[in-house]
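Every protein chain of the complex appears in place save one, which is left out.
Chain nomenclature is as follows: A, B and C, assigned in order of appearance, with residue numbering initiated at 1 for each chain independently.
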Amino acid sequence: MLNILYFASLRETLGHSSEHLDLPPDVHDVGGLLNLLIARGGDWAKLSSVKNIRYAVNQEMARLDSPLKAGDEVAFFPPVTGG
Amino acid sequence: MLNILYFASLRETLGHSSEHLDLPPDVHDVGGLLNLLIARGGDWAKLSSVKNIRYAVNQEMARLDSPLKAGDEVAFFPPVTGG
Amino acid sequence: MPIRLQEADFDVGAELSVLRHGDARIGAIASFVGLVRDVSDGAGISEMTLEHYPGMTEKALVAIVAEAKTRWSIFDALVIHRFGRLLPTEQIVMVAVSAVHRGEAFAACEFIMDFLKTRAPFWKREVTPAGARWVDAREADQSAAERWLDE
Partner (left out) sequence: MPIRLQEADFDVGAELSVLRHGDARIGAIASFVGLVRDVSDGAGISEMTLEHYPGMTEKALVAIVAEAKTRWSIFDALVIHRFGRLLPTEQIVMVAVSAVHRGEAFAACEFIMDFLKTRAPFWKREVTPAGARWVDAREADQSAAERWLDE
């Protein structure tokens, strides 16, 4: 199982702040998960056109090829704008 | 007449914080005044060996060739160490 | 290395006193306070909401301060960042650094702010007369952070 979090404008676009998802056997990294989400269609398809989307795995900045395993916390969000 | 001020270690070395002096006719600039002071001898002669002595005329940083005229306020002091 | 995320406002003077805590080795404290402006990208701002990623935000700030401590000889650093709803003139963030000399304190303080701006997961949502909008990341913030990587 993955714990997936969505923040800020992505959260609003997708209409979800989090979800739990069983890690599909053919998803091995962040990029694979992102493609799975986009394939849901509807608002999820907008993920393919979001500029500069950022990812974190277990609260560390990650890349599309960062590996995933069951139990991971994965987050998707836009570039940060704090301070 | 010149109003001459001495600050910090120079004030202690010379034993004076200020003095009034009629501008001698052969003194035209800060360097000339400094030579006149050194020529007094005693503690005043130490002015010749003070490292990095600074001068101000009318409360603006000056140079040895900065001109002097009657009524000027002239100050001698070591490099500044505030802040 | 005190790092705090909070909805409540903070008292800069009191926080600086705690950072100093009568330590006579400290010769310099550099600090920064970020405030909500009433204009952003040409639009009037009536309020702002700051969202963050609980857990990751703290980790990111701890890592940024730790990196500053490896780069400069400093005693301590304080970071306070607010979240939730904020109005113009309110305080958003405070960073303060104590050191023997000012050069290290200034550099570490600015470094922490530059990296906080580009690496700590916070997001600003502004309310303008035309409605609410998420703030876009500034290119200038990215450049400010990248200049430290050349050193």
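By our rule, a contact is a pair of C-beta atoms (placed from the backbone, for glycine too) under 8 Å apart; a residue touches a chain by one contact, two chains touch by 3 or more.
Values in this document were obtained by computation on a predicted structure and should not be read as measured data.
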Which displayed chains the unshown chain touches: B, C
Sole residue of C:L35, C:V62 or C:A132 that reaches the chain not shown, by the stated touch rule: C:L35
Per the touch definition above, residue among C:P2, C:P54 or C:G103 touching the missing chain: C:G103
Residue numbers in chain C that touch the chain omitted from display: 11-14, 16, 20, 22-39, 88-89, 100-103, 105-106, 109-110, 113, 140, 144
Missing-partner contacts on chain B, residue numbers: 5, 7-9, 12, 52, 56, 59-61, 75, 77-83
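Note that only the chains that are shown with their structure count from here on.
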Chain centre separation (chain A, chain C; CA means) in Å: 26
Centroid distance [mean C-alpha coordinates] between chain C and chain B, Å: 48
